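Pasting a structure here, questions to come.
One chain of protein is taken out of this complex; the other chains stay put.
Labels run A and B following the written order; every chain starts at residue 1.
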Amino acid sequence: MSTTATVESLPNSSAEPQVNYLNARYGVKSWLLTLDHKRIGLLYLCTITFMFVVGGIAATMMRLNLLEPQGALVEPETYNKLFSTHGIVMVFFFLVPSIPATLGNFLIPLMIGARDVAFPRLNLLSWYIFVTGCLVMLYVVCTGGVDTGWTFYPPYSSAYAHTDVFLAAMAIFIAGFSSILTGMNFVVTIHKMRAPGMTWFRLPLFIWSLYATSVIFVLGTPVIAITLLLLGVERLLHAGIFDPALGGDPLLFQHMFWFYSHPAVYIMILPSMGVISELITAFSRKRIFGYSFVAFSSLAIAVISFLVWGHHMFVSGQGVYAGLVFSVLSFLVAIPSAVKVFNWTATLYKGSISYEAPMLYALGFIGLFTIGGLTGLFLASLSTDVHLNGTYFVVAHFHYVMVGGAVMAFMGGIHFWWPKITGRLYPDLWARFAALVIFVGFNLTFFPQFVLGYLGMPRRYAMYPAEFQALNVLSSAGASVLAVGYVIPLVYLIWSLKYGQVVGPNPFGAKGLEWTTQSPPLTENYVKTPIVTEEAYAYENAPEPEVARV
Amino acid sequence: MSDAALAHGDNPTGFAHQFEDLEQQHDAGRMGMWIFLATEILFFGGMFTAYTVYRSLHPQAFLLGSHILEVKFGAINTAVLICSSFTMAMAIRSAQTGKRKGAIIGWLIPTMLLGATFLFLKFRFEWYHDYIEHTMPGFGFHYKPEWGAHAPQVQMFMCFYFFMTGLHALHMIVGIGILLVLTCMAARGRFTSQYYAPLEISGLYWHFVDIVWIFLFPLLYLIRY
Partner (left out) sequence: MSSHPQSAAHGQPMVHEHIVPVSTYLAVFITLLIATGLTTWVAFQDLGNWNVVVALVIAVCKASLVVLFFMHAKYNKGLSRIVLVGAVFWLGIMITFTLADELTRHWQISPQPWAGAIIPVIHRLLF
């Protein structure tokens, strides 16, 4: 890569504006019909940001309602719709596509030295399918919402719910196809489109983690599609597929639902882990510790994730012996996850660490993900789960992994590659301030929920006994801080599009092919196909950062 | 799905800019289709899982349900699909060996006709019959006295039957659509012994749909004991 960096040295004469993927063509049509993976990544970014706001508004209203034991804001029925909307939108329309469809789309071809993904038209199609799913979901939200929770458990969803369960399920069904196309595209791209010299063990770890994610996309998503289709058929025909009175088994839905939805949480966290590997190495200016361990742990997580779904069903009537097996298997996931955390920590050791905004997010990720992961072990143990299942402890656990993990890494990744995406730098001081606000707000929101759950407060209720009020108020206060923390980056990132400091190809002095081409890159990414001559993260011969280290 | 195969047919050689050469493109397309088929295996697999669970829970009802179906139509349709797989394979072979476009079209059209025959038999003699006989769930399903206490589960079997064969028929319709496009492409002389990837990739899809039926036939029709 060091060789290519010189080959690619660009006409960086700042006098005349350079041609790049953003200014190569103008107009709405040039965006809506684009086949450029970078533009499609940005289309996804706008879409999921909007959906994040929708899901965030629902969360804000929930936290406001929980300020008072009797419910401060909404009717209990409305509260049910709020948490369902929050869950469905955040899981299926934000977290699942978050890193893969935005950063993944943008970076995979750049990182492996390709001109585009293998199937650009399918890539654009996947965005349109995703938008269709979003619109159907928004239609459901606007016309009365859905109140089943994001898990759609029958027989409530199939027989009793009076809300528009069918359309909500179809929204997820549609969005699922965009995941499948994305996963397919990525697997083929990573297999077939690598630049000369880019062997599997020279790939950035971000690519490995996205490869593992794509495997889950491909093997898991069709199952949720068929499951929701079965639910839709049952809801329309009442043929008894999930109705015990007619010989059906509601638990079968849970099995098939979690066959996808448990691996789906690794769809959300694996790409984040890939981002963190990039950030940690870049800001400690060291090679990753144990490259192959980190790479293979991604694949191990992807495989094991399919063997553990029954731990969501310990108290739902699943057979005791099946529960035992699932409990034991669930502990296995801790091993590759811990390998990653240890290796990141070992990478930091004796590194030349600087604390730019992306690094703050990365460090926050390691701490919060560790808490989220370890509390997961409490829930994987059959006996403690009986006590904790269905309480706020579970809510806190998965928010530590999903928000403290996935969203932190998403924010870190967006900040890290923002100069590559836009050619401009955000105001660093504000960025570091926002990272801190998010970290504090997040812990204030969700740590009390661990305590609440342990004390026995069940999730998904609009009301609670008065003794829980202090902790709930604390949590709601934290949510306000968190909301502010998310608004600040939205403001300064948009601001930076026009007023941000213009930077060169590699502001952070990072390694990786994507930093050797101009910022923003050309439509075809590289002037000529790069030839890779060294391993990833060879920071001993990395270029000096353009921006001052902090 | 088929876009993987058909998307890049813009210029006469069908070469897309993001690839280094035609071989890489051909390889990528083929691999994309295999991965798509993997998703299809899991998609139909979800139904097979549900089917397996309920058949093990209600063997007697599934036996009664299977007797509603007529084996002869299932068997004939299996043969029809196998024939269409054969003609599809021959269509690809004639492109591989650089035959004239007439030869390719000459194999594609029978493939389509056989697919249409399958659908015609299925809809006209099976589904329509079930509708008349009130054995179509959701369209006036009547419990028959000979089913006794098993009647609700017989209905569940029929639900699976229509769901599985319905999804299969949907795939067939998509497949016939793809074949139409391929026929047009062949008629314009797009395919050569060097460039026949769309044909080959669509063929994979067509054969896969055949395989699904190969499993549906014994699972739905052939429960006699």
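We adopt the following convention: a contact is a pair of C-beta atoms (placed from the backbone, for glycine too) under 8 Å apart; a residue touches a chain by one contact, two chains touch by 3 or more.
Remember, predicted model here, so these are calculated numbers, not experimental data.
K.L.:
Given the contact rule set out at the top, which of the displayed chains would the hidden chain touch in the full complex?
P.N.:
Counted over the whole complex, the chain not pictured touches A, B.
K.L.:
Of the listed residues B:48, B:147 or B:162, which contacts the missing chain in the full complex?
P.N.:
For the chain that is not drawn, the touching residue is B:48.
K.L.:
Would you indicate which residue among B:85, B:135, B:165 or B:183 is in contact with the undisplayed chain?
P.N.:
Final answer for the missing-chain contact: B:85.
K.L.:
By the contact definition given up top, give the residues of chain A that touch the hidden chain.
P.N.:
191-201, 211, 215, 219, 223, 249, 251-252, 255-256, 259, 296, 299, 306-307, 309-310, 313, 317-322, 325-326, 529
K.L.:
In the full complex, which bits of chain B touch the chain not displayed? Write them out.
P.N.:
Chain B touches the missing chain through residues 20-21, 23-24, 27, 30-31, 34-35, 37-39, 41-42, 45-46, 48-49, 52-53, 56-57, 71, 75, 78-79, 82-83, 85-86, 88-90, 93, 96-97, 200, 203-204, 207-208, 210-211, 214-215, 217-219, 221-225.
Basically, only the chains that are shown with their structure count from here on.
K.L.:
Distance from the CA centroid of chain A to that of chain B, rounded to the nearest Å?
P.N.:
Here the centre of chain B sits 35 Å away from the centre of chain A.
K.L.:
Could you pull out which chain A residues touch chain B in their complex?
P.N.:
It comes out as residues 114-122, 125, 180, 183-185, 187-188, 191-193, 218-223, 225-227, 229-230, 233, 236-237, 239-241, 245-249, 252, 255-256, 524, 529.
K.L.:
Where on chain B does chain A make contact in their complex?
P.N.:
The touching residues are 3-4, 7-8, 16-20, 24, 27-28, 31-32, 35-36, 38-40, 42-47, 49-50, 53-54, 57-58, 61, 137-138, 152-153, 155-156, 158-159, 163.
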